[in-house]
Structures are given as C-alpha cells and as structure tokens.
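Of the protein chains in this complex, all but one are displayed in their positions.
Note that the chains are named A, B, C, D and E in the order they appear, and that numbering of residues resets to 1 at the start of each chain.
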Amino acid sequence: MSVLPIDSLETPRFCGVPTFMRLPQATTLEGLDAAVIGLPSDAGAPFRTGARFAPNAARAMSIMLRPINPYRGNINVFERMRIADVGDASVVPGYIEDSLARIEQSVSTLVEAGLTPFGIGGDHSVTLAELRAVSRKHGPLALIQFDSHTDTWDKYFAGRRYSAGTPFRRGTEEGIIDPAHSIQIGMRGSLFQPTDVSQSLDLGFDVVTTDQMFEMGFPALVERIAARVAGRPAFITFDLDFVDPAAAPGVQTPEAGGPDARQTLDLLRRLKGIDLVGCDVVELNPMYDPAQISALLAATVLAELMALKAETLS
Amino acid sequence: MSVLPIDSLETPRFCGVPTFMRLPQATTLEGLDAAVIGLPSDAGAPFRTGARFAPNAARAMSIMLRPINPYRGNINVFERMRIADVGDASVVPGYIEDSLARIEQSVSTLVEAGLTPFGIGGDHSVTLAELRAVSRKHGPLALIQFDSHTDTWDKYFAGRRYSAGTPFRRGTEEGIIDPAHSIQIGMRGSLFQPTDVSQSLDLGFDVVTTDQMFEMGFPALVERIAARVAGRPAFITFDLDFVDPAAAPGVQTPEAGGPDARQTLDLLRRLKGIDLVGCDVVELNPMYDPAQISALLAATVLAELMALKAETLS
Amino acid sequence: MSVLPIDSLETPRFCGVPTFMRLPQATTLEGLDAAVIGLPSDAGAPFRTGARFAPNAARAMSIMLRPINPYRGNINVFERMRIADVGDASVVPGYIEDSLARIEQSVSTLVEAGLTPFGIGGDHSVTLAELRAVSRKHGPLALIQFDSHTDTWDKYFAGRRYSAGTPFRRGTEEGIIDPAHSIQIGMRGSLFQPTDVSQSLDLGFDVVTTDQMFEMGFPALVERIAARVAGRPAFITFDLDFVDPAAAPGVQTPEAGGPDARQTLDLLRRLKGIDLVGCDVVELNPMYDPAQISALLAATVLAELMALKAETLS
Amino acid sequence: MSVLPIDSLETPRFCGVPTFMRLPQATTLEGLDAAVIGLPSDAGAPFRTGARFAPNAARAMSIMLRPINPYRGNINVFERMRIADVGDASVVPGYIEDSLARIEQSVSTLVEAGLTPFGIGGDHSVTLAELRAVSRKHGPLALIQFDSHTDTWDKYFAGRRYSAGTPFRRGTEEGIIDPAHSIQIGMRGSLFQPTDVSQSLDLGFDVVTTDQMFEMGFPALVERIAARVAGRPAFITFDLDFVDPAAAPGVQTPEAGGPDARQTLDLLRRLKGIDLVGCDVVELNPMYDPAQISALLAATVLAELMALKAETLS
Amino acid sequence: MSVLPIDSLETPRFCGVPTFMRLPQATTLEGLDAAVIGLPSDAGAPFRTGARFAPNAARAMSIMLRPINPYRGNINVFERMRIADVGDASVVPGYIEDSLARIEQSVSTLVEAGLTPFGIGGDHSVTLAELRAVSRKHGPLALIQFDSHTDTWDKYFAGRRYSAGTPFRRGTEEGIIDPAHSIQIGMRGSLFQPTDVSQSLDLGFDVVTTDQMFEMGFPALVERIAARVAGRPAFITFDLDFVDPAAAPGVQTPEAGGPDARQTLDLLRRLKGIDLVGCDVVELNPMYDPAQISALLAATVLAELMALKAETLS
Partner (left out) sequence: MSVLPIDSLETPRFCGVPTFMRLPQATTLEGLDAAVIGLPSDAGAPFRTGARFAPNAARAMSIMLRPINPYRGNINVFERMRIADVGDASVVPGYIEDSLARIEQSVSTLVEAGLTPFGIGGDHSVTLAELRAVSRKHGPLALIQFDSHTDTWDKYFAGRRYSAGTPFRRGTEEGIIDPAHSIQIGMRGSLFQPTDVSQSLDLGFDVVTTDQMFEMGFPALVERIAARVAGRPAFITFDLDFVDPAAAPGVQTPEAGGPDARQTLDLLRRLKGIDLVGCDVVELNPMYDPAQISALLAATVLAELMALKAETLS
C-alpha cells in the first residue's frame, strides 16, 4: 500500500471514490502513524441533524487540499506522518449510548495500534467517545476546545446525560479530561442561564470568549494555550461553529459573530509544539452547505492539525 | 376560540405563524372532535435524517389547502369536524425509546379526551407510539399502511428493536395491531432478504405490492381494503415513500417506481366508510424538498384523511 | 436582422445572452408575424412571489428547444412564422393596476402592428392586460384556459379587484372574453367555497375538471374545445399549475394531482385549427425550480403553441 | 399566559410551531411591555421579491437564541421586558398603499396599548407605516438607520411615491421623522446619481458611509449616534443589507463590501441609553438564504435590540 | 476480499466511503465476473456540464439498494455474479479524445480479464470508448439505446467529430456497432433538422420514438428488441434523459415528456435473455439533482441491468 496520496496533477480530483485528501484507504494499520476516521453520529444533535453525512462531505472537498504545508516550513505532511483513511466507525441511530460505545471501540483500535486519530464528526457528543479511547492510553487529557459553546451542560431533554451539549462535563466527571490543563476558546452569543460560561470555570476549565480572543490577540492567546497545556498529552476538538456562519453555514447550531476563515486558520497555524495525541473536527452539517464551503473549511482545519502533528515527527 | 380556519381570501396565506391549514391553535381540547399533532422524531431513521422538521414543513404548505372537499360531496370538513392544531409532541433526541414514550403520552391525552389524532411524523417509528395510545382505547387496530417497505423487520443495528424499520412487527407482538384485519399496500424495490415481504404475510398481514396494486386496479383494491378491515376501528398510516420520488423527493428512504400524486390522491379519495380512529403521514424529510412539493403532498394526503373522517360525522 | 435563431450545432447553447429559443432580439416590428414578450409582474400573487423572474428563466431553458416540430409534420416553425423576442413589458412593482396598464400598452403595440403575441408571465393577472390589448383588435375572445384554478373569484384581500385570482371574471365583465365560447380545463383540489368551480359556469364558461379530463380522454376533450371555440379568434392561456407539481414545482400556487408533462404535451399537440390570436404561459416561479424543469416545460409549452400557430400559416 | 419562552433544555427547539424566540403567542396585549410583529409586505421591492416570507423565516431561526444577554450584564431580557409574539400584520399584495395602511393600523394597536413594537419586515417600505404609527404617540422621531442605501429617493417607476427606496423622504415630508436628530449609517456602493447620498444631507439627515464608519471606529460612531439622537424618542431601523452579502446573502438588494456579522453585532452591543420607542429588521429575503444564516443574523439583531431596550427597563 | 456488499441491517448506510451498492472496492480483478466503473468525463457536453461528478453521486444513492431482486425470482444478484467497484477511469479535462482513450484503456483492462463492465457516465461520448473496448473482444455489437435523442449527428462546434451528440455515428463508422441489430428507443422533442431521427434509420438503426413506444406497449416493444438483437452480444446504453425530467431532473440535456420512473423500470424488468456484454448509465448530472432522485434512479437502473445479467448466470 502506498503511503502517499493520489497525484492531482496526473489524475483529476473528481476521479475515484474520495478518501480524505485522496489518501490510501487502509487495509491494515501496520506501519501507520495516524488515521483519519469518520464518526458519523448525529444522535446528540439538539437542533439541526444531518452530521451523519459529514465525514463523506469533508472527504469530498478534502480532495482540494495538497500535501505540502507552507505555513510550517513547506513540510510534506505525508512524508513525515504515515496516515491512511480507515473509513467510518459504525453507529446505532436512535441509541446515542450504543453509538458512543461503537465509536469508542473503533478509536481504541487505532490508539492501541499506536496511531493518532484524526476524527471527523458527527455532533460534538462523539468527542466524549474519542476522549475515552485516547485517555485509556494517555491518561487524563489536556483539552483544547475551539467552539462557540462550552458544551458543559449537565442534562438535556428528559434529564438525559448524553448529547452534543454535555460531553465535557461528562469527560471531567469520568476523569478523562484534566480541566486544570484544558482551555475552551470562542464562546459567544446569548445564554440559557447566566452560568452557561461560568459552569466551565467551575469545572476547572480556562475559558476565552470570542471577544476576549480578539482583545488579547492571537500571539497572546497561543501563549496562553501553551501555558495551560504545559506539554501534556493534548486533544484538540474543533467545533465548526467556532467560525462565523458566513464561513461555515453548514453546522448544527450556528452562532452569529465569530472569526472568519482567515482568522481561524491563522490562529491554528500559530500553534506550536503541542503533544497532539488525538483531535477532531465536529458539527459539520452538509445539509446546510450548498456551496460546500463549510466542508472545505472543515477539511482544511483537519489538514492543519495534521501539519501541526507532522511537524513534531521527524 | 373559533373552530374555523383563517379565510385566505381576506388575509394572505403568508401572514401569520402557520398552523395546519390555518386552523386555530388549540388552547383547550374541549369541544374538539380531532387534532393535528406533530411528531417530530427522526431518531429511528436508518439513512437520511431530518424528519424532525417535517411537521412545520407540512404546516407551511398546508396553508395552500382549502376547507371544502369536492371529492366527497363538497363537504366543509371543518364544519363537520371540529379540529385544531395542538402543536407537537416533545421528543428526546438520541433516545428513541424515550421519544416514543413522550409521543405516546401526548397522543394518549388526545385520545382520552375523545379526539381523533391526525399525526404528522417524524420517521415511521412514531406510528408505534400512536398505535399504543390509540389501541388503549379502541383495542387491537386494523392497520391500513401505504408504504413502499413493510417495516416489519425484527432488529436493526446492534440488535436494537426500535427503528423506522420495525414498528409493525413490534405492534403485532404487543397486540395493538390486529394483523388479520390489516393490510400493507405499495411494497416495491430491491430486498435485503427474500423474506422482506413474506415476513409480513407470516405475521398475518395482507400485502399488496405496487405492481399488484396497478394490476388489480383501484376499485378492486378499495374493496379488498374494506373487506380486510371489516368495519373495525382502523388506523391509516401513510408513509410518503409510497409515492414515487418524482412527486415526493423529500423522504427518508426513497424508492423509485411508485404511483404519482394523481394516482395516490385518487386512491385515497375512493376510500369510504372506514371507522378511522387515528392516522398519520410520516417520513416527510424537508431537507430534500427544495420546492416543497413533498410537503404539499403530505399536507394534501392528511387533508384527504380528514375529509374521509369528516364524511362519517354528521 | 435574421429571422432564424442561432444554430446550436455551431455555437453552443450557453454562449450569448439568451433570448427565447435563441431568436433574434427585435429592433423593429416590421416584417414580423409574431413576438415573444415577457410580462414580469408578480404583483397579483396571493402566495408565493417571484414570477417577475420567469421570462428570463424560461428564456434560459428555451435554448434547449429546436426549430423543427415533429408533431406537426416536421414543419420549421420559424420559416413559417417570422417571430422575434421583443424583451419584456415594463411594470410597476407594488401597483398592480399600473402594471396591467403598462403591459396592456406593450402588447397593444404588438397587436396593432399585426403581430400575434406569445406572452411569458408573470402571475395570472397579466392575462387580463393581454386580453384587453388583443380584444381591442379581435373583439370578445374565445378563451381556452389550462389551469388548476378557475381564477374567476370576485375580490381578494381588502376587497381589491385585481389579482391572480380574478382576471377571468374581470375579463367577462369587461366584455373582452366571450364566455359562451370559452372553456376552462384542469380544475382540481380543495375549494374555498362550494361555488369555486360553479362560479365559472354561472359566468357562462364551460369547465372541465382534471378528473373529467381523464375520464373523457384527450380526443373527446379536443373535440369539445373545438366545438366550444367554434372557429372564433381564440386566446390560449396556460397556467403552469395545470401540470402536477412533480413536473412543474416552480409555480406560484401548486396543486397536487395534475397531469404529467407527457400527458400535457400530448394534449396540446392534438389541438388543431385554432385561430390563435394570442397566448401565454403564466405562473412560472423560478424561485422554486432548482433543476429548471418547470422553466423547460413552460418554454416547451410556448414552443408547442408557436407550432400550433405556425401550422395555420402557409 | 406565561411571559417566559419555552425552555430549550427541556423541549427541543424543533418541537412546536415557532414563534420568535419561542415566546408565547399573544392572546391579549394586557400586561405586555413590547411585542414582536411580522410585517410581511414585499410590495415595495424594486428587484428581488420574497420578503413576505421573512417574518416566519426569522422566527424559525430565532429559536436558536436564548434569553440571557452576556453583552449587557447577563440580564434576562424577558424578565425585564414582558414581550410576546403577536403574529403578523395583514397586507394586500399588489397594493402597496393598502398594505402600508394595514400595517400602520396593526402597529398603532400595539403602540396605543403602550407596547414597544419590534417589527420584522418585509421590504423597507414597511418602516414608513411603523413610523406613522409610532410617531402618532411620540411625535417626530429620531431615526437611526443601518443600511447600505439611503432610501430617500423621491419617486420610482411610473412616478410612484411608495417603494422600498422612498420611505425616509416620505417620512420627512410627513413630519414623522425629525431629520435633525436622525442618522443614516452604512451607505456604500455605486450610485444612480451623484446625489444619492447628498440627497439625505439635503433633507437634514446625518450620513455615515461604510468607509467613514470604519475610519472613525465604533466608539466614535456610537458617540456620534448618541449626540445626534440627543435623548429623544428613537426608532432604529436595521436593513439587513447593511451587512456584507457573505454574512447576509438573503436580502432584497445586496451590496458587496459591508461589515461582517461580528462587526455588526459589536456595533449594536455598544449602543447605550437609547430611548427606543420602536424598531425593526427589514429586507430579509429567505428565497436567497439556503443555509438560513441571514435569518439567524436578522433574529440575532432583533434580539440585541430587545436587550438594548430591556436594559433601560428596571 | 468478500464478494458480498456490506449488510445495511448491521451497519447504517451512511457509514463508510460509498462504493456502488456498498460492494467491495476491487484490489484485484481475479475471481470477478463483472465490475462497476465510473467514467467521469463531461468533455462532450454541449450544454450543461458536471457529469464528471456523476459516478460518485450514483454511488452515494446506490447504498439505498439491496441485493435481492424480486422482479427476477428473488435472485441474490451478488451471489450469482461476483462484482466489485473498481473506481473510476481517469480522464483529461479539456481534451475529449485523450479522455476517450483513457476510458477505452480502463474498460479494456476489465474486458480482457473477462469481466462485464457496468459503466456510470459521464456524458454520452463515453459510450464510444466503452464500445471500442468491448467490441475488441466481442466484435460488432448489438446496441440497445434508451435515450430521448439519437446521438447520431455527424459534427458539432467547429466541425469537431467527438461529443455527446455523435457517438453512435462514430461507432457505426468504426464498425464496432452493428446497426442492423441495434435499436434506439425513446426519441422525442423538437429537432434541429427534419433528419434528426431519420439519420439513424439511414445508418441502419431501428428507431422507436417515445410516442411509438407507448402506442405499441411494453410487451410488443420487448419482443421487438429481442428480435432485433437476435441473440448477439449486446451493449445496453441508458441515457438518463430517456426518462421525464420530473423523475430525472439531473441530466445534461433534459427533454420534457418522457416516461416516468415506474414505466421505465417496468420496461427494463421485462427484458429477458439478452447476452449482455456491457452496459452503462450516462448523462446523470448531479448539479441539477438537489434531492438526489436522478442519482437514485440511475443507480436503480444499473442495478436492474445487473439483475438482467445475473439471471443469465448460473
């Protein structure tokens, strides 16, 4: 199996069943450093649904992306990091807890084989399953969360404990997130309760709102992230609604007033030296993405996270 | 509270928050014969999701419809049958069994107050909840099912028992459907197993495929339905994928090769003298209905079922 | 000015600003037998609006059509009938009566120059303006109306007399329609009042519902039309909602249960020997026509009416 | 009647017929401080039409919004200000002057009962009707207009005086706007005449173009607004085309080159101490809003105006 | 490599990168009877372009289809015929002749390995490349063409010989089609020249127009096809514009007035005993298929052709 993607200067991008960035589809995990895995569950979506179609939507636009990253010294990401597309975890529509169990199992297989998982959600509940799998190997994780919502509510409809709004409270309770080394970035918009943001502080997270992010500037923010994480094994979760709906209309719960795509990518490209043991891009909803710009941005974000990881490999 | 809908010759249809056919929104159940109720659960959808938005999509196009039914002697449906829109049942995303329980409770409230429920799904799993509620009052029900699939499978993903593909096996097992007086109409398309259709026969249902339906003709089919039901309390469930995708693109699991809208309405308008104790239109998915023709057809079908019921009232 | 359209075997259809069927855009009326004219008013629309964009939407798809009509003896329509696209009448948004006056004036210019107008609406109110212009030359007209609604209501919102729902009552009152030689075909669906259909009979029209149309068959219907018109100067108005929404989703007031495109074109191709002094296709709404099939059908209907006319020219 | 909206942590947002922010639908005006009212007229639209569907489109996305406003001290807007959704004013399609009269009457009912109206247009002509109603109680109003166009032209097509392009000249002529205390913000783009902007200065308005707005910065702009209004009863009209088409594609007359959503909300959140006696968001056109981001932004803007008002109530 | 597709009762259809009907993606041709191959060239499109995205669009909806065909004795197609998805041929955008050469080479590889190719176009020019590849093994082929156009024109723009409008004249000239045993079915609509249909007769083809097809009825038509083919190695090419645009809006050159999906599938299911050595479905254009019904129909047609072939295998 070749470890390099198909050359888009020879074979047009629209030819072939699209894997992420035209990477080989894995038939074995041997020899791999990392894997792209789709996590097509939208069972946790409190409003718009359809994120089950997100992994393939992201793949379809990821074929626009190329292997060399000029923002990190023109490294060829795929020469540094052997990575394949392993397809999707299976899920159980209508049964969120079963779905999380299936996802956890699929991601665990990757982690146990020594691979770094690059997940494509799915609604934000899938991150809990990933954290469970990754923390089993790496212990309580430093979480770096880009998101317009904290997702640290306690319960949703009928007192149920699992949804896209609760994963980071659950993860803290389960001891798989280390909130003292975790940070949430991008909160904004109206609130259910005055405590919507402070509840994360109460759990031990650091929180930077969208307004605070722009006030401090990206260099300061990047330093604050690095200080918070303090070199520990980190998981980056990128909820696409961190970005303004103009740049990412196709999300589950859009929130007006976020950064644009250029600002977002600039911020990610400034991150350095994170010990990235897993990451995901979640909440892409292709039902609301007629021009595929949200899918392209989601794929670009994941590719930037790959470069962040690849840079730390020799 | 007026029992008549808003007059669309005086106030344009686009004015106001749309209820079904611009009916009054119920503030009490007193004095009502029937109620329209939305059942916005898509937790059971094995493929496309989004039927949670169906009740409001059907309402939005139902405002095209008018109270007089020329196919049943120019009766004014709303003078015969006092009916209101009671809004939607609540559901629990990600927890199909909780969602069915909430739906059952909401429909039970209507049935206990003596109202005939006219449901707007939601995926086909919601019908199980309705049947539970209605049968509690009327006993095992004669089911008249228009559908391209039997929905009598036993289990789905991970061996789970509740989904859009299992309600009529569950209903038979629970004793709330009387299969000996029930009939499924419209099956077509490729099969998972050779038993996909015969499994319904094994459960005791009568089954008429799309091909058989056209071979026998509608007059014979209507007689067969009447003979099967034999005057018992009947529940009509209309899965919008009974119709060809050209006329109803906005469904969860489209199946090419069905009847068109004219044929469908002609068939429904020929039904007579059913003791209708409940009914629904399900599987509308507005995410795939850019011109709203599926929503219009779903609303028209429900309005024809109202006329069928109203005709039996004096 | 050439009287023949651009050759689509030489210059691809997508090249150039589209006129109807790539006809020359008129710079003079001299030497012309007929003209295509856009009537972009949607001031009369009681529900969906947007028909102001219909003339150009029909033009954009009309470029698919070719000059030879095999259903009328392979005649080359444009060799028989010299016709150009004269652009659009101007209108006054928000002022329906002004808009009708401007349309009447534009159509009158054509009629006075001896041209047969082929109009592209616009909502159905525009037909009243056309009838006023055409009848000034030809006297009270035999109207052949294909439509799912009678459009013979008296008044709409606030007692106003002009709308898409009233043109044929107004036309009868004004003496520009001769109802004794007119026929309305295709009525169906639910009614505001039991009199929605009979009001046309009371005005003197013949009425054939969709159900009656299929019961009698097209040969009998064509004879009934011919007998009714009795050789008098006739105006054909084709409301696109005559057709089922599956084939024409892009209309102002869709009505489920109509004929499909094949049946519709078959009916039109059977018409013979009408003394056609004007015609239109109305109620196309491109806002609800994502795949442009409604626009293509509207253009095809107009092209068939051109062939009907051309056949009578030597 | 409860004065608090439905709790979206208990009942999912997609359940129920959507009112603005899930507020109660008013059955009486008693006890209310304010009301949301839809103004679904697009009779004044000179180009794209469809704003008649805007009020319900804004309602459908407003259910994303929550009652606590963190930008104004975490106030619960609905505990401070008792507000309900009163549905829509009725209109008369095709008759803009009748439509304005109906809107004026509906808004007057609210104002006379002591309520502050929060309008959802409709094209910009509806603001004239609101200003007539509100000024009857409060006298000539200080107008704060966010818009990319001045809308102070004199006449449109056929010399007609009412359209989306003329309301603020009419309002000045009618003495219901006090231009000396009014300000127009956001003008940009190409012009019909060199006087398109200066005509507003000639009428007495202050005008700040988009370029000037960014040059002076928001703190200075907010001061300039406050100084201009000088504590008088003020009406804020927010034309959604103030925003760049990337953030608000669904408008009637888009103008490239405006502020993004974050900038727009930042500006509104800086406004303080306005004596707000009425306001609206207009020109939303859902026909061009496939991902509903324009509707979400329109709803968010209205919610921010509610918070601005609520902050001044004790 | 398993020869059976993924079980959609165990793993939801939306999980995984979609191959045709969830078949295994071939890593070798050994042991296979047939192959699905995408032919993503739209270089020959004279009007709408975008068929390059068709193979993946058909795959995405093909996952709705199941292995048992009840119209041919409940056979399990994939137990009878070992088939895999081999991905797409490569093409050269802007160079149609290079593209055809690449396609011919890819299909030849399949044919030489003894596989029956099931192609997914691409515009109709791709069929010429397939015919070249297949005829090299089987000699001049009996062509069964379902299409609304003959595609036997001689030259297009600038006198160029290759386009979607010329493949069957080229194929006849090249001796790879045996017109005396070939038949074209479904021609309709307006013509460029009176000879558009007769030119096929002149080349030696049998031609059945849409009107003639309905006049003779499907049993007679099926006999006529069988008699024409006379047991020779046959290639079926199915241009999706054979179907009415209501059922297949997403095509390159739609032609109003064709059969609906039920009629189309009924016709294909009646075909028996064809010695099928290759086939394709072409002209699907996903750019005009917002609800994916054209893609579903294209996939269903290809699945029916698989069943036709599988029935002849033991």
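Heads up, the rule we're going with is that a contact is a pair of C-beta atoms (placed from the backbone, for glycine too) under 8 Å apart; a residue touches a chain by one contact, two chains touch by 3 or more.
This structure is a prediction, so every number in the text was calculated from the model and none was measured.
Participant: Based on the whole assembly, the unshown chain contacts which displayed chains?
Facilitator: Hidden chain contacts in the full assembly come out as A, C, D, E.
Participant: Among E:M21, E:I96, E:A248 or E:V301, choose the residue that contacts the chain missing from this document, as touch is defined above.
Facilitator: Counting the whole complex, the residue in contact with the absent chain is E:I96.
Participant: Determine which one of A:V36, A:A54, A:A84 or A:L297 touches the chain that has been left out.
Facilitator: A:L297
Participant: Considering the whole complex, not just the chains shown, which residues of subunit E touch the missing one?
Facilitator: So the residues of subunit E touching the missing chain come out as 42-46, 49-50, 52, 90-96, 98, 102, 125, 156-158, 160, 162-163, 287.
Participant: Considering the entire assembly, which residues of subunit A contact the chain that has been omitted?
Facilitator: Looking at subunit A, the ones touching the missing chain are residues 7-14, 63-70, 74, 76, 244, 246-247, 260-262, 264-266, 290-293, 296-297, 300, 303.
Participant: So that we can see where the missing chain sits, which residues of subunit D does it touch?
Facilitator: 46-47, 153, 155-157, 189-194, 196-197, 210, 244-247, 249-250, 253-260, 288-290
Simple rule for what comes next: only the chains that are shown with their structure count from here on.
Participant: Enumerate, in label order, the chains that touch subunit C and subunit E alike.
Facilitator: Expected: B.
Participant: Mind checking the rotation angle between the two copies, subunit A and subunit D? C-alpha superposition, nearest 5 degrees is fine.
Facilitator: Superposing subunit A on subunit D takes a rotation of 120 degrees, nearest 5.
Participant: If I compare contact pairs by residue number, which of A-B, A-E or B-E overlaps with C-E on over half of them?
Facilitator: Overlap exceeds half of the contact pairs only for B-E.
Participant: Compute the centre of every chain as the mean of its C-alpha atoms, then state which one is farthest from the centre of subunit E.
Facilitator: When every chain centre is compared against subunit E, the largest gap points to D.
Participant: Starting from the mean Cα coordinates of subunit B and subunit C, work out the distance between those two points in Å.
Facilitator: Each chain's C-alpha centroid was found; their separation is 37 Å.
Participant: Please compute the C-alpha centroid of subunit C, do the same for subunit D, then give the distance between them in whole Å.
Facilitator: It comes to 40 Å between the two C-alpha centres.
Participant: At what distance in angstrom does the C-alpha mean of subunit E lie from that of subunit D?
Facilitator: About 55 Å, centre to centre.
Participant: Which subunit C residues sit where two or more other chains touch them?
Facilitator: In subunit C, residues 46, 156-157, 244, 246-247, 260, 290 touch at least two other chains, as defined above.
Participant: Which of line, ring, star, complete and other names the graph you get from chains that touch?
Facilitator: other
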